[in-house]
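Of the protein chains in this complex, all but one are displayed in their positions.
Labels run A and B following the written order; every chain starts at residue 1.
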Amino acid sequence: MKVPFVLILPGLILATEIGYADPNSEANLAVNQAVAMQQKADSVGGEWRDTGAIIQQAQAALQKGDFNQALALAQQAKRQAELGYQQAIQNQKADFPAYLR
Amino acid sequence: MLKKLTLGIGLALSVTNIALADLKEDIRRFQHYFFTKFPQVPKMEYVNGVYAIDPVGRENWQAMEEFPPYDPFIDQGKQMWETPFANGKKYTDCFPEGPAQRKNYPHWDKKRAMVITMELAINECRTANGEKPFNYEKGPLAILTAYMANASRGQIIDVKVPKNDAKALEAYQQGKQLWFSRRGQLNFSCANCHAQNVGRLLRSDILSPALGHAASWPVYRSTWGELGTLHRRFHGCNEQVRAKPFELQSAEYRNLEYFLTAMNNGLKFNGPSSRK
Partner (left out) sequence: MHKTQLLLFIAMIGTPILASADNAALINAGKQTAFDRTKGNCLACHQIEGGESPGNIGPPLMAMKIRYPERQKLYERIWDATVFNPETSMPPFGRHQILTESELEQVVEFIWSK
């Protein structure tokens, strides 16, 4: 079947909308997810010191068009925020330990 | 009706008793840990921080105390205290008793349902009189509180968690929970260093006991090269364990100060002080 020429360009655009192997939108999404996770961690007092700076670096990489770097940094920041959130939840019942008497 | 009243009173009393018992038992347990660890250290000595448990450091510190680095700031602080605001009022209008205010803080304010610290009270005095609030970390506030702390030397630490006030207890519990919580990428709680490993060496520094930690502020720390407040130290410690610090004088840090100072009940305020 011959693909009508007029359908090729819209087809490509549609493909990128779906995020089909588009590094830009993948990195973008990762940064947004990192920010969301950072806020979640912060809401329970569990955010780590460097998470915000890593997100800023990811955003800078996005601006520069360095999508692989942006993705890697965003994933690192998101993971930190997840760990910080879990840590805060685990420590919500923190109290005198057995040795402190 | 009588049944309901009795039940009500009974419940209130039991809550009160739990609250009182909690605080007294927490203090006893907290202090007993250190007394057992360092049987040679007299109770009142703990306000000298690491110098209570480190004989070599103590010698150096005592030599420094002949010309303490915080001394000039006491005089500067006195100047600040005596200088009227632009509107003609003075600090004595907010604090009629005078500068020796340490014994009054931190305390639970029932009406505002929050812990009030001395530093917060100073800034509220300033803003109420049309002055800009001070930075909570260092600088003018640390200098003014150096004067006030010096005037307060010898006052007994006696933080109260009021009866029948569930919110006060909650603030105390939050402070306690924060002190015992592991935080940051390095996963440390205040307890890890200042209780669990107290007296041990972190690289070349001896870890100081938490008993005494609320007594000596503001502190001239050699690493800072200047005076700093307790909340500055909270902030710094949080950063060192790679936790995002809270805001100075935030509810978190005020509640933490509330718990920590209560654990120091019975000791005497001895600020300002110098530390490594």
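Just so we're on the same page, a contact is a pair of C-beta atoms (placed from the backbone, for glycine too) under 8 Å apart; a residue touches a chain by one contact, two chains touch by 3 or more.
Keep in mind that what you see is a predicted model, and the values were worked out from it rather than measured.
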{"item": "Chain not shown, its touching partners among those shown", "value": "A, B"}
{"item": "Residue touching the undisplayed chain, where the options are B:76, B:187 or B:250", "value": "B:187"}
{"item": "Candidates B:76, B:135 or B:196 - the one touching the absent chain", "value": "B:196"}
{"item": "Residues from chain A at the interface with the omitted partner, ascending", "value": "76, 79-80, 83, 97, 99"}
{"item": "Those residues of chain B which, in the complete complex, touch the missing chain", "value": "185-188, 192-193, 196-197, 200-204"}
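Note that in this section only the chains that are shown with their structure count from here on.
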{"item": "Length of the line joining the C-alpha centres of chain A and chain B, rounded to whole Å", "value": "38"}
{"item": "Contacting residues of chain B [partner chain A, same complex]", "value": "26, 29-30, 32-33, 176-178, 180-185, 187, 189, 191, 195-196, 238-239, 242-246, 252"}
{"item": "Partner chain B, residues of chain A touching it in the complex", "value": "42, 45-52, 80, 83-84, 87-88, 90-97, 99-101"}
